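Of the protein chains in this complex, all but one are displayed in their positions.
After this line comes subunit A, so read on.
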Amino acid sequence: MQVNENKEFEPLIVAFCCNWCSYAGADLSGTNRLNYPTNVKIIRVPCSCRVNPMFILRAFQRGADGVILCGCHPGDCHYTSGNYFTRRRMTLLFSMLDFLGIERDRTRVEWVSAAEGAKFAATMNEFTESVKKLGPNRRLEDLRCRKQ
């Protein structure tokens, strides 16, 4: 096994994007040739409210260092009210993670519309930077899943 001491830490970011807004926003940032880090792995969900707390925990378990959830702006949900429920759920979940002492900056909710390609790229750049500063996720990791 080779160990490269100087290798900079590259976080793994999981981004849950809703099919109707944020996923299209990510698409737009691509067609606009905007850069966002390759650390971000996008998982498409039908609506941001499809994401239940277990998804977020599972992502951390399988090696994510940060999880970001993107959905339509409040009021713009394709299913009328899905993202309002997401907002309450995620607020409570993030608050609980914070209560358990898990770094709160590893989680975020961001509203990105289909027209906001630039916002998507900027958000991902900024989020990846902030997770990079935090370092690897150690407080909510599963040792069995740790990569060598």
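A few remarks follow.
Convention: a contact is a pair of C-beta atoms (placed from the backbone, for glycine too) under 8 Å apart; a residue touches a chain by one contact, two chains touch by 3 or more; residues count from 1.
Throughout what follows, contacts and distances are computed from a predicted model.
The chain not displayed here is annotated in its UniProt record as "4Fe-4S ferredoxin", chosen from "Cell shape-determining protein MreC", "Branched-chain amino acid ABC transporter permease", "4Fe-4S ferredoxin" or "Glycerol operon regulatory protein".
Although one chain is hidden here, its contacts on subunit A can still be listed: residues 53-54, 57, 60-61, 74-75, 81, 84-85, 87-105, 108-109, 139-144.
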